[in-house]
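With one protein chain withheld, the remaining protein chains of the complex are depicted in position.
And then subunit A:
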Amino acid sequence: MKADTAETLLRCYRPGKSADSKMEKALRLAEEDSELGRILRAQLEFDEQIIDVIHFIKPPENLRQKLSELSEKPRAEKARLRKQVINPAVVTALCGVLVILGIIVFFVMERMEKFPGRDAVEAMLSNASKMNGHELEEVTSTSGQLGDWFYMRGYDGFESPPDLAGLPVIGSRVFHIDGRTVAQFAVGNAEALKCLVLQFHASEFGVQLPEGNEWKVLTEGEWVGALRQHGDICFLIAFRGNKAEMDEFLKTLPPKT
């Protein structure tokens, strides 16, 4: 056996542990080889010191009991929680909290749905549902080019936001509700009418919505409307359908820049 092989083997040597024949050979070589013997003695001395110190580490006297307690803790906590949850008083309290939460959510949603002037907008939707198409004057244009057309018919201040400006218009009109003016046009083509768009002055109808790009969707009978306010101008898109269909339609509009 070579000295370096013996040195490698001897790194795993611990006195008092059984040694196989190879290890015994390596030990014999260490007795004969002074350098190898020196390395082994230094290693054994170091190991002995460390082992002595490690055995100063005394586990807690009640280690077994502690381990049992530690392992029981999570189980006991789970069991206690389960017991508490199925307690009728806790179940009743949980139900109560859920009911209160439900009521709060209902009122919050109701409040979110409501806004000043909603009645007037619902009346416009109801009015739109009764139209037969003959009320509109035939127009072939886009909504962005209707400003002069509406001005000449008595609606002042027509605005066409970028997301609605390109809509193809097939008919339009100006009409009055209790003396207040509303501009209206129909979007579509020769085959189908896609929707009606109404524009009016918010202050005249008492409508107040937060400024921004968000459409507020509301329904009236079988009709759905999407309302948005910009300054004093309100835009109302309306067609026969539901909120989901309106959401889909709004996604088809180009982004408002």
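One rule holds in what follows: contacts are C-beta pairs under 8 Å (C-beta built on N, C-alpha and C of every residue); 3 or more make two chains touch, one makes a residue touch a chain; residues count from 1.
The criterion applied here is as follows: contacts and distances are computed from a predicted model.
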Exercise. With one chain of the assembly withheld, which option in "RNA polymerase, sigma-24 subunit, ECF subfamily", "Sulfate ABC transporter ATP-binding protein", "Glycine cleavage system H protein" or "NADH-quinone oxidoreductase subunit J" matches that chain's UniProt protein name?
Worked result: "RNA polymerase, sigma-24 subunit, ECF subfamily"
Exercise. Of the residues listed, A:C12, A:V90, A:V108 or A:A244, which one is in contact with the missing chain?
Worked result: A:C12
For this session: Quick one: say which of A:R41, A:R64, A:H176 or A:K243 touches the chain that got left out.
Result: A:R64
Problem set entry | Chain not shown, touching residues in subunit A | 8-9, 11-14, 17-18, 43, 46-47, 50-51, 53-60, 62-64, 66-68, 70-71
